[in-house]
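All protein chains of the complex are present and in place, except for one that has been dropped.
Entry: chain A
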């Protein structure tokens, strides 16, 4: 579980022969007296879909901009394929970016936009136009080569930006919240397309997002950012199933964080633990006494329903425990009239193995 990414002295994650696509060491970026990025160590593997997840202001975009070369680090190093590029200009780095608002050149047609990177590399007109046309074909925009960006919808612009960045065949593709401006359906569709594209190309993708669902569905690994540092790295499973800090537990999904020994439950290996709402079992009629039919490892607490929110596929029930805190339980299936539930006495129960102990005293 412990990732080398968090300890600067550790050896590379995979076989020693493989150089990471991106290696960040003690990366710091200071704006005025604010440390936007405050000591980030991270190895991103070759061909990996890596997401940087965090709230706004957590430093994830600044890290991305430093990898692209738009910002120079205040200290620390950035290695691309083993070569130090910390002080190189953007045009000297084999890395390309898909910008949040696409940054398409408004005065150029789609094909000229996509061919731009080839043009400034000195490729002949016919060849670059041919390649650009192929790239546009690949993102299903082959019909629109002569259009201007202003004549496209958001999703189409997104694809042009993608084609433009990929046509120059970068080693690493950086994506800065590229789906943020799209509506939900289109976003979900683009998530799948992006993931498939990444698999077929085998290029390393670094994807910045504040949307935890997006990060969980698309990534091979996720780095959760908080206050300019990486709080945790791991696969979607590891991040969701075993958050290591209260911040990660709360930011990725909803969590009930309970202190050890609450309501007479046994204390565990830490000061507090996490139970996901979908792991809490709600018993409408029961009292704490007749919970015996649950598995032996079960913990049961009594409480009172304070509110119930219908969210479509389930109902979110807030229960104020007699022992103090309020927990959220997710109830699938039909729930009686949500308004009538308020004030209802219930018990909540969870299996011992569904409690994830937080290593730190959060």
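In this text, a contact is a pair of C-beta atoms (placed from the backbone, for glycine too) under 8 Å apart; a residue touches a chain by one contact, two chains touch by 3 or more; residues count from 1.
The criterion applied here is as follows: contacts and distances are computed from a predicted model.
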Protein name, per the UniProt record, of whichever chain is missing from view ("Serine kinase", "CU044_5270 family protein", "ABC transporter permease" or "Electron transfer flavoprotein subunit alpha/FixB family protein") = "ABC transporter permease"
Interface with the unshown chain - residue positions in chain A | 68-70, 89-91, 95-97, 99, 101, 103-107, 116-117, 119-121, 164-165, 168, 212-213, 216, 240, 250-258, 276-278, 306-307, 311, 314, 316, 318, 320, 324-328, 330, 342
